[in-house]
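Every protein chain except one is present and positioned as in the full complex.
Moving on to chain A:
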């Protein structure tokens, strides 16, 4: 049995603390590589328990307009997969505890080279991968090589994943399960907490892994409620919107962008922290 990973340690600590986790999503390189690095470095201090970092892709087919645009801003600012790994390395130099999960689409990794990627990602300090377009049917592509290299493979379960399919989805899933609470793309709908509770209860019958819930969480109140219904709340589009609000007419970061976005993350974190189990 190998030593617990950063993700496992983090969820164990939070369980002891009696609260759910806040997972924050930003796109690597949005709005530009320097600002994004400064922002990511500030996330743990603002209360992010885990960091989900989007790997920009030209054709993100499961994303709504907000994250599509952030991906495009990052690419236009010169972001690449190699630079995303550099960013993780730079973050790790100052923080060895906060888990980093890369989220994205397969093609950039396929072109980078799978073996080279899992080895570079592990060395850079990546803890897990969420790959939108690699279902269990394609596990040999990247899932198995990543697991072999000691990188968690975090699978998405959705409302369309019925009890019959759940075991297929949970097989080879590690670290935590990411429950996509709506049918649809990111940032487009909100989630009724009751539905989330039911869905989480259903997942719990199939797995002991922590369950993170995402898609459609925009406020501290929602983050608090959802983090309590599951084990973690993932906030993405709302943070990306906060970044967008601090861009000038040319799409460049205004002074103070990082502080404003981190203040928003802090408000989410305060919500999550105020809602401890008795």
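In this text, contacts are C-beta pairs under 8 Å (C-beta built on N, C-alpha and C of every residue); 3 or more make two chains touch, one makes a residue touch a chain; residues count from 1.
Definition applied: contacts and distances are computed from a predicted model.
S.K.: Using the UniProt record as the reference, specify the protein name of the hidden chain from among "ABC transporter permease", "Tryptophan synthase beta chain", "ATP-binding cassette domain-containing protein" or "4-hydroxy-2-oxovalerate aldolase".
M.R.: The UniProt record for the chain left out of view names it "Tryptophan synthase beta chain".
S.K.: From the listed residues A:157, A:209, A:225 or A:253, report the one that touches the chain absent from this view.
M.R.: A:157
S.K.: Please identify which residue in A:25, A:57, A:153 or A:264 touches the non-displayed chain.
M.R.: Residue touching the chain left out of view: A:57.
S.K.: Among A:23, A:53 or A:109, which residue is in touch with the absent chain?
M.R.: The one listed residue touching the chain not shown is A:109.
S.K.: Against the chain that's been left off, what residues of chain A make contact? List them.
M.R.: 56-65, 68, 75, 80-82, 105-112, 132-138, 155-162, 165, 169, 180, 183-185, 188
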